[in-house]
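Note that one protein chain is taken out, while the other chains of the complex remain in position.
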Amino acid sequence: MMTMKRNSGWMIVAAAVLAACSGGGDITDSGQDATTTVAASTVPGDTAATTTTVAPDSLPDCPTDALDSATGTVEIEFWHGMSGPLNDELVRLTDEYNSSQSKVRVSLVQGSYEETSDNYLQSSQDGRPDLVQTPEYMVQSMLDTESTVPVGKCIDASGYDTSTFVPSALSAYATEGMQWSMPFNISNPVLFYNKRVFEAAGLDPNKPPASLDELRTMSQKIVDSGAAKYGIAVESGFDSGGGWYVEQWFCKAEEFYLDNDNGRSNRATKVLYDNATGVELLTFMQDLLKDGLAVNVGDNSISGYDNLLKMADAKEAAAMTINTSASLGPVLTVLGGGQFPNITGDDVGVAAMPGPDGKPGALIGGASLWVVDSGDDVRTAAAWDYVTWLVGAQQQSEWASATGYVPVRSDAADLEPYKTVLATDPRFSVALAQLEASPEGPTSAGPVVGPLREIRSVLATAVAAIFEGADVATTLADAAKQANGLIADYNSRNS
Amino acid sequence: MAVDSLRGARKVGRYTLLVSLAVVVLFPVYAVLLQALKSGPDSLDHPRSLLPVDLTMSTIRAAWTKGNMGRLLFNSAITSLAVTVGVVFTSLLAAYAFAFLRFPGRGALFVTYLATMLVPTEVTVLINQRTADSLGWMNSYRGLIVPSLASAFGVFLVRQVFMQLPNELREAAALDGVGHTRFLWEVAAPLSRPTLGALALFTFLGTWNAYLWPSQVIRGDLSHETVQIGLERLRNNDIDKVNLVTGGLVIAALPIFLMLVAFQRQLVRGLTAGAVKG
Partner (left out) sequence: MLGPSAALLGVWTVYPLVRAIQNGHLRCNVTGSRCRDAGWGQYLDVFTSDDFQRALGVSVKLALLTVPTGLVLGIGLAVLADKHLRGIGIFRTIFSSTVATSVAVASLVWFVLLQPEIGVLSDLFSQWIPQLKNPGLLRDPDTALPAVALSSIWASLGFTFIIITAGMQSVPRDLYESAFVDGAGGFRRFTNVTLPMIMPSILFVTVVLTTRALQTYGEVALLTGGGPNPQKPTTTIPYLIYGDNSIIRNDIGLKSASAVLLFVISLVFAVVQFRGFEKRVHYGS
């Protein structure tokens, strides 16, 4: 026993010494001996920094006609992050492409968004695919890999017509004057609400709340009438209620989320969400919870469906929730299975996400297609050919109707089957309308910065704390500080 | 073994205790098995019935197809078999060298071998993933199998057995002009069969159950996934049909459970090799 006591004694002393030496701090601050230089101006509110443009000559070319000279079938690999019914439809479209021509054969590799992005970043040149789908928060990281062929070059080289594309879909994936990737599946968050509950509460089921204030008054009415236990179910997932929706609200408020025009005119250096708008917004959400008008279902990390399931809850349901428009298709499929007696497919109403003062607009969510620079012209051209198939008007019409994603081009709405879908179920048109209603201006392009996902994760943790009653201003300030550290660290390593 | 003889009430008491504990230990398995044998809508009943009524194979069948279980089981089986054979083979060779051959630095090298047993997978996985990637072994059987083909634990175990073989055996064989290779395969290995069997079983079980390394080397290639990762995918893809997951669980766990029942003795021997008397 003496031996053990002596050993643990030393260990305790050592630990104490260690702890006293250097303070805690975030793990990502480790190894910061050199002072990091910050590029653009840091004056608060000064977001009009000089725009830098990328020199096109320094980037790989896109030889779109190389396919003509190819002999035999070109095999290319596409890594994507679609799962469930989304995956089923992608498989179907790809099979159709493969069988409709014999020049290119595409093989699919499925993962989650995180897996696909991580795998791409961690693979060497030989291990990379020819085409990869990465989510919208990966823009800066992807272009910093310096491993892709900018889609803008392909568009120019082949004279591809993008005039019918939704403008914000393209601009979401362009920075510093260059179109990096091709939007493929776009979504934005919409309000899901239970029409049956609205009727029971004496509200017009066709007039859901458009502003945050209306959200509050209608929730009050619903709770008071007993039609449902809660007005709205909120969650703090990083790619939804805790992170992404906050960016959406900033877009609706026509405010920047990051400096340097949301990181699009130059590399972003800090976040702006700890300003008055952010504090007011999250205080509002916190008050909803405190007054019992909203219920917090947690961070939604395991299934991503917790808030929707709360609407279908047998005893303590919520009347509304916010979720991505892309889930409309899967939701209706699941409800059609009859598992939930309280809410059927017909009861579900969809409307624009309520925002500050009811102002409209939304940022692009979803993912885009990046053509990888394999060094082989033929494979690059083949990947581009497949890309043009996936964003063709007919395919986008089919893709949108099967998945609930918004088509990236408005002429898809004139073709079957999407035309009929819109005509028979106008719920599917809400997301597109919300997108088209975005105000013109740089705030509608959404934030671009290297560690965007980690920043959202940090904010989501802060939002979770706020939902549990923490002080809004200090929590946001702490989160902003950590986020700025992440940005500075990323910029020092990658620029 | 204790000598007290249990009579009457004490016996009943002990049996009661044993049965109730067995129920507690088995309850999770029973509950999941039951849910897997109920049809989709039934499995969501409130309050849940714990009785084996209204049983159906439909959920298990659905899990088999949706989860591509046949392929998963096949992949796990191939990987586990290959690794088992490899580990036994490499361990035999190395253990022989440590037990019967004399060479400088033998002691130090053996200690190094032992030390590698302490390195956790978390550390090695990072670099191994990059190595596998640069070799082009991602999403392949080679990537799953090769890195696990040697085991310091196996070497330790087999050397233990070899050390207990009487010296006269080796000396007699040497007099007869039997070389090392022949001695290994014709004498030493057959005599160590029980331990080799235990090692094989232990390795098979460990490989079948491995999670971290397969999840790093098989990325999105459904045709090469093992059962453990496939289960996770099943859960993530069909979160609204939780009973589908239970069907997958039953399919995944059943082969191993049957193996346990069949090879209980060998398994015990394998696991206890390092425990009793050091």
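In order of appearance the chains are A and B, and numbering begins at 1 in each one.
Just so it is clear, a contact is a pair of C-beta atoms (placed from the backbone, for glycine too) under 8 Å apart; a residue touches a chain by one contact, two chains touch by 3 or more.
All values derive from a computational prediction rather than experimental measurement.
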The one residue from A:S83, A:S147 or A:Q286 touching the chain left out of view is A:S147
Contacting the left-out chain: of B:L73, B:A189 or B:L205, that is B:L205
Looking beyond the chains shown, say which of A:S240, A:S457 or A:N484 touches the absent one. A:S457
In the whole complex, not just what's shown, which of B:M57, B:A172 or B:L260 touches the removed chain? B:L260
Since one chain isn't shown, list which residues of chain B touch it in the complete complex. 1-4, 6, 11, 14-15, 17-18, 21-22, 25-26, 28-29, 31-32, 35, 43-44, 46-48, 50, 89-91, 93-94, 96-98, 101, 109, 113, 116, 118-128, 131, 146-152, 155, 180, 205, 208-212, 227-229, 231-232, 235, 242, 245-246, 249, 252-253, 256-257, 259-261, 264, 267-268, 271-272, 274-278
Touch residues of chain A, complete complex, unshown partner: 1, 3-4, 7-8, 11, 18-19, 21-34, 114, 118, 121-122, 141, 144-145, 147, 236, 238, 242, 297-299, 301-302, 309, 313, 450, 454, 457-458, 460-462, 464-465, 468, 486, 489, 492-494
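Everything below uses one rule, namely that only the chains that are shown with their structure count from here on.
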Show which residues of chain A lie in contact with chain B when the two form their complex. 79, 83-84, 109-112, 115-116, 119, 122-124, 126-127, 302-305, 314, 334, 338-339
Complex contact set, residues of chain B against chain A: 40-41, 44, 46, 129-130, 133-134, 136, 138-139, 219-222, 236-240
